[in-house]
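What you see is the complex with one protein chain gone and the rest in place.
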Amino acid sequence: MPECVSGDFKPLSISEMAARVATDIPEGWYVNLGIGIPMLVSERLSSQREVVFQCENGILGMGPSPAPDAIDPWLINAAKQHVTLRVGGSFCHHADSFAMIRGGHLDLSVLGAFEVAENGDIANWATLEKDTPLGVGGAMDLATGAKRVWVVMEHTTKDGRPRLVRRCTYPLTALGTVKRIYTNLAVLDVAPQGFVVTEMIPGMTVESLQARTEAKLFSAL
Amino acid sequence: MPECVSGDFKPLSISEMAARVATDIPEGWYVNLGIGIPMLVSERLSSQREVVFQCENGILGMGPSPAPDAIDPWLINAAKQHVTLRVGGSFCHHADSFAMIRGGHLDLSVLGAFEVAENGDIANWATLEKDTPLGVGGAMDLATGAKRVWVVMEHTTKDGRPRLVRRCTYPLTALGTVKRIYTNLAVLDVAPQGFVVTEMIPGMTVESLQARTEAKLFSAL
Amino acid sequence: MINKFVNSVAEAMADVRDGAVVLVGGFGEVGQPRALIDGLIEHGARELILVHNNAGVGQFGLARLLELGRIRKVICSFPRSSGSVVFQQLYKEGKIELELVPQGTLAERIRAAGAGVTAFYTPTAAGTKLGEGKETRQFNGKLCVLEHALYGDIALVEAWCADRWGNLTYKETGRNFNPIMATAAKLTVVQTHHTMQLGALDPESIITPGIFVDRIVHIPNGNAPSSWST
Partner (left out) sequence: MINKFVNSVAEAMADVRDGAVVLVGGFGEVGQPRALIDGLIEHGARELILVHNNAGVGQFGLARLLELGRIRKVICSFPRSSGSVVFQQLYKEGKIELELVPQGTLAERIRAAGAGVTAFYTPTAAGTKLGEGKETRQFNGKLCVLEHALYGDIALVEAWCADRWGNLTYKETGRNFNPIMATAAKLTVVQTHHTMQLGALDPESIITPGIFVDRIVHIPNGNAPSSWST
């Protein structure tokens, strides 16, 4: 992971971003972690703290990765990685699993994204490439159905284009559902007026963050 | 059960009507029996013959009534009578149970009725009394969802009014779904042209049956 | 540590508001959360909308709640059960509202509320008195009516066994409406006959996973259906 250390601040690594998200998840929440950085969140939570992870392929109570010699081939997560079941976990079929998601029973869905707009719109499923068949998976269900949607993503693209935008340019996943964004530079809430900065990494300033953000930033600091 | 023996024929008792229905149910069918005469059908089927009875309150594979000293208070049928579970039976919740019924998975629903019309309409849930709250239970689901609906009922009301009619006068349960009717006098199919008599009790004639039937009868005899 | 057990029925039934839509599990006496219903009587909430397959029998439980005038409206499939005298009297006197729903549609509407389905089309009741006033539409030549999800403010559920996460199993036909009602309310309150250590329930056989449950009261061997009829 290349870290663009620029002068006076050091962006969070993806692992640190996941850890930052983890600190905000209270015990007792039911949480689905999207593919990518979100999935790292579970590793950053102490198993002492009872947060119940849901996988859309029919697990409530996903545990950590198994030891290499203890892989159960029948037990995979939504990214098709081998996982374990936590004590107290259970299995269900796909319609029951998505009933949890779509019926508003998840306290939190953590998603990656290409873009988030200041009105809470999220784009995370389709690029604008031609010729490639699109894949949506459970992204729209997760972005639409959960009680809260948090996004964790790099603040800008690799070539420096802002991901926090006025209006999404990529195809939308869901409209107006994102409540909070964790980037490698800051934590922002989506409020009626737009993005509100609630936290920044050491050395970051609102001006510097604004320079990396298309949408207007409000500060709660 | 008063049997109105009139001259040259002897109407079937309700128990005989149930037995008559039972002979037409092939092994392997999944069957729901409505409250009243239909429920007697299960008693008239040998348990050697594997017909699987469904109860809308969540049983697939209902067995016979328990011995008085072997009642399981948790095991009741849709009429709230104590029953047993047959070997191979299973339990499910109400939405899954009605998925079986409404999703077209039952081979047969046997229902009682006030009236059946020559177009297959059935009226079996509401009388025209005032002041009494109506109760529908699972009647509409069963009359609408099963692959086949058979009705078993007395050919006329106690005061001699025909129950096989041109058009139902009582509120409808479902439209055009009845395929066959077993009465205490005859067996009739509902065909495109109307009621077709396929069987009569000894001593009954088509003319005599017609006299007890409002709709026009066709004979397949 | 997640622990959804509470110490008393009163604690479990806290926060019920006047006018609440109350989903009550059970079919006949089986699977009915009698202790929670008694708790609702104690609690005092009024103007309730009751969603249950029937409309109370005798003069206890739901019938008592009706008799006390605490229920404004009943949504059910079969209010005519023998012994449903309190409801019938209130109904004749015009003192209660009744929404009669086919049993399968009732179950599906409750499931829909829990599953993020806001409304659905189904053939049951199309062309009948119970379909009157509803939107209809043909699908593959089949006339269907539009039915709406039925959301609860609180669900009262009876389980056979529960653990501290709220994972539940049921006993035989005691399952009935309980699992779907548990998914359809803002607050799901459970009374359970038995409790188990976390992990003791088979993960393949948990019928209601804990995500749908908020509070559990242990009523040991309480209210077996057999004890009711007497």
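Should a chain be cited, it is by its letter among A, B and C, assigned in written order, with residues numbered from 1 in that chain.
Basically, a contact is a pair of C-beta atoms (placed from the backbone, for glycine too) under 8 Å apart; a residue touches a chain by one contact, two chains touch by 3 or more.
For clarity, every value in this text was computed on a predicted model and none was experimentally measured.
Shown chains touched by the missing chain in the whole complex: A, B, C. Remark: the omitted chain is touched by one listed residue; of B:52, B:143 or B:172 this is B:52. For the options C:53, C:77 or C:169, the residue in contact with the chain missing from this view is C:169.
What subunit C contributes to its contact with the hidden chain is residues 104, 108, 112, 115-124, 139-140, 142, 144, 148, 169-172, 202-205, 207. For subunit A, the residues touching the absent chain in the complete assembly are 55-59, 71-76, 80, 85, 91-95, 97-98, 101-102, 126, 131-141, 144-145, 171-175. By the touch criterion stated above, the residues of subunit B touching the omitted chain are 27-28, 30, 50, 52, 54, 60-61, 85, 87-92, 95, 98-106, 145.
Just so it is clear, only the chains that are shown with their structure count from here on.
Shared contact partners of subunit A and subunit C are absent; no chain touches both.
Here the spacing of subunit A and subunit B, counted between their Cα centres, is 56 Å. Distance between subunit B and subunit C, defined via averaged C-alpha coordinates, is recorded as 29 Å.
Subunit A has no residue in contact with two or more other chains. Looking at subunit C, residues 111 sit in touch with two or more other chains.
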